[in-house]
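Following this message is one structure expressed as structure tokens.
Removed from the display is one protein chain of the complex; every other protein chain stays in position.
A, B and C are the chain letters, set down in written order, and residue numbers restart from 1 in every chain.
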Amino acid sequence: MPTLVGVYDSPQHVAETVTRLRGRGFAKLEVYSPAPFDEVEEAVDPKPSKVRYFTLIGGLLGVVTGYALTIWMSLDWPIVIGGKPYAAIPAYTVIAFELTILFGGVFTLIGLLVIGRLPSVKLDPAYSARFSGDEFGIAVEVPERDVAEVDGLMRSHHAKEVGIVPA
Amino acid sequence: MPEFDRREFLKIVGASAGAAATVGCSDPVSKLIPYVVQPEEITPGIPVYYASTCLECPAACGLHVKTREGRPIKLEGNPDHPVNRGSLCARGQSAIGRTYHPDRFAKPMRRGADGKLAAIEWDEAIALLGAELAKAGGRSWVLGGTMGPTASEFLDRWVEAVGAGGRVVYEPFAPEALVGATKTLFGVETEPIFDLSGSDLILDFGSDFLETGLSPVEHARQLATARDAAEAGRRATRFVYIGPRLSMTASNADEWLAAKPGTEGLLALGLANVALRNGGGTEAGRAVLAPALARFDAASVAQQSGVPADAIERIGKALAKAKSPVALPPGAALASRRATATCGAVLLLDWALGAIGGAVQLPADDGRRRSSYRAALALIDSMKAGKVSVLLVHGANPVYSLPAAAGFAEALEQVPFVVSFASGPDETTARAQLILPDHTPLESWGDASPRPGVRSLVQPTVRPLRDTRAFVDTLLDVGRAMGGSVAARMPEGSFRTLVEQAWTASGADFKQLLSVGGVFGDARSAGISLAGDALQLEVAEPLLEGPGQFMLLAVPSPLLYDGRGADLPWLQEIGDPVTKITWASWAELSTAAAEQLGVEYGDVIEVETVAGKLELPAYPRGGIRDDVIAIAVGQGHRVGRWATRDGERRGVNVIEALPSLTDESGGRAWLVAKASARKTGGHYRFALAQHSQDQRGRRLGLATPLAALAANGHGAPAASAAAAEGGGHGDGAAHGEHGHLKDFEPAKDSDPNSLYRWGMAIDMDRCTGCSACVAACSIENNIPVVGEEEVRRGRLMSWLRIERWVGNGSLEGGAGLDPILPDEPIGPVDVRHTAMLCQQCGAAPCEPVCPVIATYHNEDGLNGMIYNRCIGTRYCANNCPYKVRRYNWYDNHIHNWPEPMPLMLNPEVTVRGQGVMEKCTFCVQRIASARQTAKDQQRPIADGEVTTACAQACPTQAITFGNLKDESSTVVRKSDDPVRGFRSLHELNTRPAVTYLAKITRGPVEG
Amino acid sequence: MSPIQLRRRIVEAAIAASLAGGLVFGLPSPRDVSAQAESSPAAKRAQELAWDDAAPGPKQPVPFSHALHAGQFQIDCLYCHSGTDRSAVAGVPSVETCMGCHTQFGQDLEGIQILKQYWDAQEPIPWEQIHRSPEHVQFKHNRHVAAEVPCERCHGPVGEMDKLSLTSDTIWWPWLLPSKKLEMGWCVNCHRENQASQDCLTCHY
Partner (left out) sequence: MTPPPPPPAESVAAMIRPTPLLADSQTNRDVMAVFMGRPGLGWLLLLGLCAAGLVTGALTWILQIYLGLGIAGYSHPIFWGVYIVTFVFWVGIAHAGTLISAILLLFRAKWRNAINRSAEAMTIFAVFTAQLFLGIHVGRIWKAYFILPYPNQRALWVNFKSPLLWDTFAISTYTLISLIFLYVGLVPDLAIARDRTTGWRKVLYGTLALGWRGTSRQWKAHTRTVLHLSGLATPLVLSVHSVVSWDFAVAIVPGWHATIFAPYFVAGAIFSGFAMVLTVMIPVRRIFGLEHIITDYHFENMTRFLLLTSVIVGYAYGIEYFIAWYSGVEAEQTSFWLRAFGPYWISAWIMIIFNGVVPHIFWFKRARTHVPTIFVVATLINIGMWFERYVIIITGLSREYNPAVWGHYTPSTAELLIVIGSFSFFSTAFLLFLKLFPVIPISEVKELEIHARSHGHGAAADESEGQRLRRMQEAH
């Protein structure tokens, strides 16, 4: 299927176009924007991002690792230090806390990479350097027969230009 | 870790078989060098002990030399020896360094035409000396220090055989005046033997018997016995110090009377007068002396001596009441030109009080050669007159230790052939034509007789490290080389043969004697009576040369003695017991005098006498008379690796400012000159081993009054330890309420399955501050010496230090960089010595902060320090409130331990490299080796079976080491003192294993 | 007579007996036993193997074969390494100890001639060290002998080795990390298995 690429100046117009396109059942679309815009993201996919689950799992894993690591290592070769118990929970909480943050952060990054499908070696054929300037782009896969219709739809929603990437 | 340490020993195991050259070339760690023939008594890894004798001072303590694989690694006291009973002073401990001194002469040396010394062969050297002697005949003389009986007897015979002019014995601090006084008073030429252990009132007229006096180790033990806290209820022994300066000995007194130096005799007679008038003393004393002493009334004596009349009255009365008083005559520092009279006066006081025959024994003369300063001066005169062609100098450094005014150095110029037998370079060898290096005492045979009745053997414990020969053997060889009648008169064999013959003459078994260390008998006075002319002594104020506001006091150094210790780095680096100054000279003067001169701490002053000028920094303190400047003897050397500052003189030699004068009996007078002082404008930063002697009321060194002891100590129910540990906030009593102190049981701070919790009790009442423990610790534990500049930066490595606290201290001062100088008032003395070492805390602040578990609490309650795990964050040291951890800022052993010193390293203690922390672990290597024995015999380590190096060395047994879990152990008994027991900085809840027993303040003597 | 001396006597007797036994059964006349007996081919072979460059381990100054002495002759380790049961340090036999036997046996062997040179020069033999613990480890041989840890536990099958080398014995911790022989973890592992002390101060001070 060919891909139609519409170039826009304003996020509102992009959002409107996307809503329309999705309404028409063109779900395989990609929006390129130079900066994040809530309305655009809302229009493309209203569900909240899944990055939060990565963060949560990372954090939980971190706290468990923190305590497990410290307690296990202290008990593996028990040595009396300063008259304190082998497993000194208050002291180990610092480690657990730091690992919570560390794992949470690293998992969040992993989340970004997974969800954002990064890294990718090749850029999309529809991507243009214009979209890292201050223009927006909507790339939508349409069957051959709908090309004209979508082209019109885009232009009617203030697309500056519309191009086509053949299948 | 540096690679040259323990393993090197094994390497040199082979070297001792005479193959050093073959094994020295390869990588020291990759070869195993066995013996060619393994000596029967040596098993590699197991130490062998030999009994011997310390020859550092005339006291001649018995030694047990600990050797490993044929190398002495530590000197310990011989427990059977009557002089030291197993302990050993700092000087004795450090003496091991003489053998391993890097600058020892490797061979005989001869001064060439270019004025430089060059090595020659022994045969050549001996032939040369023989020829010179033959040429000189009666124009040859021998000058040297005291020797053992065998060597001394031989030397006399040798002098006669070679037809030499004679022999002079020269010992700088010899008690010539005392012997002279004994002879005058009682007709016996002998050194009195003092025993303080049974006395209830000890009067020290400045003998400084705890530091350099007659027999310091022995007297320290006796003093501790006399004042034993356990006996305090029954016998409240008091110790009064009479002298111009609060010396280390004085710091241990109960009362200090700052008598004008040289008036001790007057004071002694004044006190005798009061005592006899008040019904004290013996019948005979009262009958003979009372009338003669009438003119020494308290008022006039007070006027002359500067001691208040009421104090004289009070102490006189106390003497009258005392059951067993004893007075000790002044030592070298106070030997004026009337020293014989002064000593006589003190002995007279002893006689009047009935101490002669009791606490003071005057055994019959053993006829040995004594030091004579007069004879030395006569020899100098004949040298100057060109009447001496050959001078043999042995066992002494007269160029250094004789006053410049005596002109010895100039006299030497007149002697064409000067021979020295020193084993290492000194000021005298620098002027010698021929050097025939002697063995060190650890390499040599010999003997000593510190006093009648006691004879002590010296035996070699190591093959000579250098190509040296025993002095006596050299003389034998020279005699034989001279041929003819001289050779015929030389005895058969070697020095060893002579010693063996002398000792087995009575049929004794030599091996048996060697294993014991000597013959330890007793000698008591026999039929002593006062000579008729005894009262003719001219007891009067001292005669001092020259003008000046001050009297110059040349004090024998507690550590360097007469300067012979100056090239032993440990002695330089242990702080002076009073001022805590290391590696330098200083002039002590009173705070008032300093103020008058406009001088502050460290300001350089110029001290001028008729004989010379000295420039040195001032140390103003409370504990000295306003009209006295005191300078320690021992520094100011021109030769020596450690004795000098890179070849420049280190400090000043006070002897250079003293006129050369004798007392009435020909002994050397030290208190001879007046001095003036002025500020020069220079300043010197002392390298201190202790910053401040003011404890600011903190719980570091506590004291408790005798009354508290009497009330609680015996029979009374034990007060809780916590309550007893209060105080320290101003009133000086170890009493008070401190609710926040958490009580704890140190015994519980170890693994429940362990049989041990190692702990220590340190009795501050016994500790004299002598620092023997510090030296012992350093040598046992391979602790490096770092030098003056590093000490100045506080980088001293000693694991153990003696903190000297003057009273409870105050909250004044501390804002500057200089230490807070203590105010040491005349009258009741309150100086406390705290041996500070790792407290092996149960809740150690150092442990939790170490990120790598390099320090931890072991199952036996020790605070372990694992050097090889340490990465050097130094956090532990920050967090140690006692500040007993030491850090290796450099690779100290490489920088500061030149070859062959690494040979004396204890192979059982890891040598710490650059960047690691180190500290005391209660000599864990000793515990480990005791554990070996105990495990082999399948029993626990018994009480007393293992002790730390510090506890072992302590002359007063102030330190008790043991197992706190063993209810019956001595350490538990001592630690459980409800009145005196306290723990340093207990309010920090560190749960230390060391219990300090508070110093007892006995207060002034009651009349 | 001390136990050690006794043991020496027994060993000496045993060696003499075994050699004599071999001779009685067919070889040259008994008179040659003590002085000039020709050594067995096994002994010669052992010497060759002890200097076999292909075998692991450093070349020693003397081609001494442990396999021959400890293996074939069954000489007790403590006979030569005396003191190991009393001292922390393992005793390396003195040249005199070697000569104690070899004034009698093996005169024709190259190794013994080298040994004799050392003896005549009164010089120690500079053996290459194979088992070395670092300076900061206070290893106590006697403790391990007393605990009946066989020498082979650390030194490997010495009785089978002509040329001595550090044999490998690697333990794997549960976290899949190897500890090689004479590394700390290897020591600790054995201490744990045998409930020996795990106190740091046992070995480090």
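A few notes on this one:
Criterion: contacts are C-beta pairs under 8 Å (C-beta built on N, C-alpha and C of every residue); 3 or more make two chains touch, one makes a residue touch a chain.
Small disclaimer: the values here were computed from a predicted structure and weren't measured.
Across the whole complex, the hidden chain's contacts among the shown chains comprise A, B, C.
Of the options B:887, B:922 or B:982, the residue whose C-beta touches the omitted chain is B:887.
When you scan B:110, B:455, B:801 or B:974 for touch with the missing chain, the hit is B:801. By the touch criterion stated above, the residues of chain C touching the omitted chain are 173, 175-180, 183-186, 188-189. Seen from chain A, the chain kept out of the figure touches residues 5, 7, 9-12, 30-37, 40-41, 44-45, 48-52, 55, 59, 69-70, 73-74, 76-77, 81-82, 84, 88, 91-92, 94-95, 97-99, 101-102, 104-106, 108-109, 111-113, 115-124, 126-135, 147-149, 151-152, 161-166. Counting the whole complex, the residues of chain B in touch with the unshown chain are 690-698, 700, 790, 793-796, 801, 803, 809, 811, 814-817, 819-820, 836, 845, 848-853, 869-875, 877-879, 881-883, 886-891, 914-917, 985, 988.
Going forward, only the chains that are shown with their structure count from here on.
The distance from the centre of chain B to the centre of chain C, each centre being the mean of the chain's C-alpha atoms, comes to 49 Å.
Distance between chain A and chain B, defined via averaged C-alpha coordinates, is recorded as 81 Å. Remark: chain A and chain C have CA centroids separated by 69 Å (rounded to whole angstrom). Counting only residues that touch two or more partner chains, chain C has 200.
Shown for chain B are the residues in touch with two or more other chains, namely 856, 858-859. Chain contact summary for the complex, chain B toward chain C: residues 1-3, 5-7, 10, 13-14, 17-19, 22-23, 26, 29-38, 43-46, 856, 858-860, 862, 864, 866-869, 908-911, 921, 924-925, 928, 932, 935-936. Residues of chain C that touch chain B in their complex: 82-83, 86-89, 91-97, 118-119, 122-129, 132, 134-136, 138, 140-143, 146, 199-202, 204-205.
Those residues of chain A that touch chain B in the complex are listed here as 79-84, 91.
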